[in-house]
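Beneath this line is the structure, given in structure tokens, with notes to follow.
Left out: one protein chain. Kept in place: all the others.
Letters are used for the chains, namely A and B, taken in the order the chains are written, and counting of residues starts over at 1 for each.
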Amino acid sequence: MREEIVFWTLAPLMVLASTALLFARKAVYVAMSVVVIMVGLAVMYVAQDAPFLGVVQIVVYTGAVMMLFLFVLMLVGVDERESLRETIKGQRFVSFVAAVGIAALLISVIGTVAIDQDHVAGLDRANQNGNPEAVGVVMFGSFVVVMEALGIVLTIAAVGAIVLTHLPRLVPALNQRRRSDARIKGGLDPVNKPMPGVYARHNALDVPALDPNGTPIEDSVSRVLRARGQDKDASEFRKQIGDGEDES
Amino acid sequence: MSPMNYVILATILFSVGAAAVLLRRNAIVAFMGVELMLNASNLVLVTFARTNGAIAGQVNAFVVLVVAAAEVVVGLAIIVAMFRARQTISLDEPSEMKG
Partner (left out) sequence: MLEMTWLLVAVPLASAAVILLAGRAARTWGHWLGVAASSTTVIVAFGAFFALLGRDAHDRAFQETLFAWIPGGQFSVDAGVLIDPLSISFVLLVSVVGTLIHIYSVAYMEHDERRSTFFAYLNLFIAAMFLLVIANSYLLLFVGWEGVGLASYLLIGFWNHHPPFASAANKAFIVNRIGDMGLILAMALMFAHLGSVNFSDAFAAAPGASTGVLTAIGLSLLLAACGKSAQFPLQSWLGDAMAGPTPVSALIHAATMVTAGVYLVVRSGPLFAGAPNALLAVAIVGAITLLMGAIIGMAKDDIKKALAASTMSQIGYMMLAAGLGPIGYAFAIFHLLTHGFFKAGMFLGAGSVMHGMGDQVDMRRFGGLSALMKITWVTFGLGWLAILGIPPFSGFWSKDKIIEAAFIGDGWKPWVLGMAALLGAGLTAYYMSRLFFMTFHGEKRWTDGQHPHESPLLMTVPMIILSVGSAALGLLLATNGAFTTWLAPVTGHVEHGEPVLAAPLLIVLTLILVALGIAAAYFQYVSRPVPVTAPPASAPILTARNDFFQDTINATLLQWPGEVATRTLVYAEAATFDGAVNKTAYGTARLGEGLRRLQTGKVRTYAATTLIGVIVLLAIAVKGGL
């Protein structure tokens, strides 16, 4: 009974979410819809006596794979709204026919499978010691070679990703040494720019620093402030230095 | 409730995923269609594992899951490389095989 409620609640939601895959224009909406479907699938796995798989589905698929998708989406342009106009002639028709065709084919084939509803074997006996242990027994038992192979596949996939996204370096990397060489060759001041107001009494961003002669140093105030005219001159402080008097 | 319900749901998801691969121009969205197809087949595997009382079906689904993850890694790397080369991920753009 519970299973039916779960199924009939989730199934329409999942189908609805899958339509987003076809009709949504923003890729992020599509990704979110797919997340919904994945979570729904995880719940269905749990309902079908496969809790281990359900959790793995959430952790790996929803948590890792879909997040990967989202990261890459952000990398390549998350704002793009895809135009739904079809550029290839006849593609819509072919796609419709193909999708309907494969659905019909699959249902007609699998529909001939005879399932005795009353005698669904169920996994109660297999899950005697809990589902994870049952899965583990089988996986490290008859499927151990497959499991090892899976490890290799994952390693290769990781290496492959690095290789594919590797940018060959055409010029040497800019490190501190090279940067400073470039600055000196360009005639810039080898040291940092002076902080505003360091030689003055006040640490204010808009007050220029004074050099030992008492002349304000232009570069110590941000160019932006100077352009906006929001800098102050240091005249009020110069008096104090020049007089040598210090009130406070 | 008949397990066939799950199978029909899986079939619907599968065909939607296939249609998405064919219809969407965004490479990442098409890839998500592929993932959807894989998940649909996983659902069928789990359903029949339960029907036949064999854990092997779940293990099979697990294997599919891992392989799909690896595939996503490499596929997304390809998409990133494609983006770096062409500044776009439209599937209509690389058409050097035309003719």
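FYI, contacts are C-beta pairs under 8 Å (C-beta built on N, C-alpha and C of every residue); 3 or more make two chains touch, one makes a residue touch a chain.
Note that this is a predicted model, so its numbers are computed, not measured.
Colleague: Which of the chains on display does the removed chain touch in the whole complex?
Modeller: Among the chains that are shown, those touched by the missing chain are A, B.
Colleague: Of A:Val109, A:Val145 or A:Leu170, which one is in contact with the hidden chain?
Modeller: Considering all chains, including the one not shown, the answer is A:Val109.
Colleague: Who touches the missing chain here, B:Met1, B:Ala56, B:Val74 or B:Leu91?
Modeller: Among B:Met1, B:Ala56, B:Val74 or B:Leu91, only B:Leu91 touches the chain that is not shown.
Colleague: From the list A:Ala98, A:Ile115 or A:Leu154, which touches the chain that is not on show?
Modeller: Of the listed residues, the one touching the omitted chain is A:Ala98.
Colleague: Out of A:Leu16, A:Met67, A:Ile88 or A:Val144, which touches the unshown chain?
Modeller: A:Ile88
Colleague: What subunit A residues would touch the chain not displayed?
Modeller: Contact residues on subunit A toward the absent chain are 87-88, 91, 94-95, 97-98, 101-102, 105, 108-109.
Colleague: In the complete complex, the non-displayed chain touches which residues of subunit B?
Modeller: Here the touching residues of subunit B are 18, 21-23, 25, 30, 91-92, 94-99.
The definition used in the following text is that only the chains that are shown with their structure count from here on.
Colleague: Taking the mean of the CA coordinates per chain, how far is subunit A from subunit B in Å?
Modeller: Each chain reduced to its C-alpha mean, subunit A and subunit B end up 19 Å apart.
Colleague: Sort out for me which residues of subunit B touch subunit A in the complex.
Modeller: Touch list, subunit B to subunit A: 1-9, 11-20, 22-26, 28-29, 31-33, 35-36, 39, 42-44, 46-47, 49-56, 58-59, 61-63, 65-74, 76-81, 83-84, 89, 92.
Colleague: In the complex formed with subunit B, which residues of subunit A make contact?
Modeller: It is residues 3-4, 7, 11, 14-15, 18-19, 21-22, 27, 30-31, 34, 37-38, 41, 44-45, 48-50, 52-53, 56-57, 60-61, 64-65, 68-69, 72-73, 75-77, 80, 82-83, 86-88, 91-92, 94-96, 98-100, 102-103, 106-107, 110-111, 115, 117, 120-123, 125-126, 131, 134-135, 137-139, 142-143, 146, 150, 153-154, 156-158, 160-162, 164-165, 167 of subunit A that touch subunit B.
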